[in-house]
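With one protein chain held back, the other chains of the complex are shown just where they sit.
Take a look at chain A:
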Amino acid sequence: MTIPDDDSTKRKRWTHLRRVLERAGPFKDPNFEPSTELLSGIESVRILIIGAGGLGCELLKDMALMGFCRIDIIDMDTIDLANLNRQFLFTKTDIGKSKAEIAAKFIMNRIPNCNVTPHMNKIQDFDASFYSQFRIIVCGLDSIVARRWINSMLVSMLQYDENNQVVPTSIIPLIDGGTEGFKGNARVIMHGYTSCIECTLDLFPPQVNFPQCTIANNPRLPEHCVEWVTSILWPKEKPFGPGVNIDGDSVEHIQWIVEHATKRANEHNITGINFRFTQGVVKRIIPAVASTNAVIASICATEVFKLATSSVLLMNNYTMFNDIEGIYMLTYPPEKREDCPICSNVPVRVQINETAKFQELVDQLIEKYQLIAPLICTQIDGQSKTLYMTSTQQMLELTKPHLRMTLQELGLTNGIEMLVGDPARASSMRVIISLTSSMETTTAK
């Protein structure tokens, strides 16, 4: 049973939205023209939601109730019991099933006329032709790598005019949200106009890594004991057989870690090891509550609605939220980096000593651009040459010896351009080497 899809019912149903679509006001976007057509305009806008987790469930509901009817949602994950305290489109009977599929089904049942297409995939499974179908892309991810990947994908799809300016029609706005406990952030990214994910990598909290000597010799906190078990004892003892890696969701695995971490803790007079704590350290669990997800997703959804309708001005363009002590929200535009390796559209330059080994260059690139497993190619005398590649065993063996060679030996001369690919990027980055003489660097030091 459902409501008729005729025009007058539809108009009645969306009265709330129509007031801001069919009337103008002093806070409208300069491009806004109030119209009765806008409502059906929203219906035809294609939206892509990336992630069907805490933010994704909220986003799907919010978008559907803001009048959007053509939504795609991507998530490769399946539903887990620990999701249910916030991922409200799932119930206990859905555990183990695809998040994207169950979320889509729930929304289409609850909100007839809304079409949701689920994709149980990784974002990397799709190419530019897939992403170019959408007017707006919204992200509710917990992975920084995935964010960087989609960011660089959208940049690679941009077109530039003769003055190297982004052609506005080639921009697919990216709305990105993130939460951690009672804190969250949301932003609107218009490549070429605002800062992008890569411009502001330092906005993400740094990963906590304990020094090796603390883990091995000087544990002080319970987490040091857990890390000792996972990084030293597990590889040594192989408690579940050779080649079996730690599964943070396996009760047996965690119990084994708890047992041995407790032993180590007791030996050192350290307290505080228990199952929940241990699993938290092993899985690097980020706490999450329903309310923060609701808040951050709603900001994203409001901005998508504004982008699609121009009914009021967009936010500018990054907002931080926190509701631990009172409620706090600050919005500001982070600076767009002129030398951003992703969105600046100019090759980046790397300075390196002419006598350096290739390893030093790789290390510098990894550190400077936070790469994960770079693939480096170049053209020498018109011949393309793979300098470094780790994704297959064969190529790793072939290119590993390069690390110990000098740049000169490899034929990397001053001003040569390399292409650097990485799992965190959908497209390669152009890097130009500028060699410094050993004299200069010594004096600089």
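Quick notes on this one:
Throughout what follows, a contact is a pair of C-beta atoms (placed from the backbone, for glycine too) under 8 Å apart; a residue touches a chain by one contact, two chains touch by 3 or more; residues count from 1.
The rule is simple: contacts and distances are computed from a predicted model.
Only one chain is not pictured, and the protein name UniProt records for it, out of "Ribonuclease P/MRP protein subunit POP5", "NEDD8-activating enzyme E1 regulatory subunit", "Signal recognition particle receptor subunit beta" or "Aldehyde dehydrogenase", is "NEDD8-activating enzyme E1 regulatory subunit". Although one chain is not drawn, the whole complex shows that of A:24, A:144, A:403 or A:416 it is A:24 that touches it.
Within the full complex, the residue among A:153, A:226 or A:301 touching the omitted chain is A:301.
Within the full complex, the residue among A:98, A:319 or A:399 touching the omitted chain is A:319. Across A:13, A:46, A:97 or A:135, the single residue that touches the chain missing here is A:13. Across A:86, A:260 or A:357, the single residue that touches the chain missing here is A:86.
Against the chain not shown here, chain A presents residues 1-3, 9, 12-20, 22-27, 58, 61-62, 65-67, 81-82, 84-86, 88, 91, 110-112, 181-182, 186, 214, 217-221, 251, 255, 258-259, 262, 268-271, 273-276, 278, 280, 285-295, 297-299, 301-303, 305, 312-313, 315-316, 319, 321-331.
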